[in-house]
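Only one protein chain is missing; all other protein chains are in place.
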Amino acid sequence: MDKFRNFFNCSDRERAAFEAGIKMGTIFHQFIGTPVSSRNAELLERSIENSIMVQPFVKSCTVRIDKNGLGKKKDQYDYVSLLGEMLEVSIVIRYNNVEVRAGMDYSEEHNYPIMFINEIKEVE
Amino acid sequence: MDKFRNFFNCSDRERAAFEAGIKMGTIFHQFIGTPVSSRNAELLERSIENSIMVQPFVKSCTVRIDKNGLGKKKDQYDYVSLLGEMLEVSIVIRYNNVEVRAGMDYSEEHNYPIMFINEIKEVE
Amino acid sequence: MDKFRNFFNCSDRERAAFEAGIKMGTIFHQFIGTPVSSRNAELLERSIENSIMVQPFVKSCTVRIDKNGLGKKKDQYDYVSLLGEMLEVSIVIRYNNVEVRAGMDYSEEHNYPIMFINEIKEVE
Partner (left out) sequence: MDKFRNFFNCSDRERAAFEAGIKMGTIFHQFIGTPVSSRNAELLERSIENSIMVQPFVKSCTVRIDKNGLGKKKDQYDYVSLLGEMLEVSIVIRYNNVEVRAGMDYSEEHNYPIMFINEIKEVE
């Protein structure tokens, strides 16, 4: 089923964790910098989610952009470039019988957009 | 009205051409690489258009992604990364009394995604 | 000499301004988000400059990344993602007999990374 299986020398759980990491890196480094205001924030959320859903082994993806302080185009320059600290992401990866729940969120304490694994479990 | 006017030492026509160029560079370099299949291509088109619309002095923006050969997720790897040659873009920039129509399209003859200016004109 | 000349309907000055805008959009949207610390900031500056130099009609390009507050890898997370407000850019575009000096700099007053044209002039 997975035509690239023989490229990997690890367990299904480790593979699923690797795939989750790829998606986190993708979201951050593909979309950071995108122009965003209150006008396009929700469309951008859906577009990021759906771009991630076409990648391999993604069961679900939810992206929320922090809209506090987003501009309403009062003047021509009233928008920002998407920052990592504005993103809150949850994904579920399914690889064979393993499911990983992972995500990204901003840690104010550490001023860092942390990417993490909530849970890895066997499923049927 | 334009709070950054004094940063510029050029005509309104030249300024409008500069703004058009910025948007072309933005579209290409922000979105090339985005995972795309037949499932999310239209949503991605709308999302690129709306991201550009929040930038300064954009009157309209139309983005078309070439969907020939886009995958339908027959298997997990049936998608591509957005390429410059898949993009066809038209924008209208309005700066004071000047309008620029510009765009991007793939030249097969030269194997190059050319960015161009169709017209610059004074409007009321 | 310029094989795409017939795609354009504008003066050489306007064309040169358009080309300058493309390069500004390229720098911002290609490189914002790149992991940067005091260890790789200078190499990244040179790499951005040289990437822009391979684009059409660029005579020179200087990129400076603000290194105030850049991490020194005291711990694993002591780095940042490149922000627009950290960039100071100067470029010279040459198209036929026209030269454009343009740039990007952060306006603290307006909290905005402004892209601008310093000068457009005829040269020999």
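In order of appearance the chains are A, B and C, and numbering begins at 1 in each one.
Just so it is clear, a residue touches a chain if its C-beta (ideal position, glycine included) is under 8 Å from a C-beta of that chain, and two chains touch if they have at least 3 such contacts.
Since we're looking at a predicted model, the values are computed, not measured.
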Across C:Asp2, C:Asp66 or C:Glu122, the one contacting the chain not displayed is C:Asp2
Where chain C meets the chain that is not shown, the residues are 2-4, 26, 30, 33-37, 39-40, 43-44, 46-47, 50-57, 71, 73, 75-77, 79
Had the left-out chain been drawn, it would touch chain A at residues 3-4, 7-11, 13-15, 17-30, 102, 107, 110, 112, 114-120
Residue positions on chain B contacting the omitted chain are 28-29, 32-33, 77, 81, 83-84, 110, 112
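By definition in this document, only the chains that are shown with their structure count from here on.
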Contact graph of the chains (line, ring, star, complete, other): complete
Distance between the CA centroids of chain B and chain C (whole Å) is 18
Chain A to chain B, mean C-alpha position gap in Å, rounds to 25
Cα centroid separation, chain A vs chain C, in Å, comes to 28
Among all residues of chain A, those touching at least two other chains are 33, 77
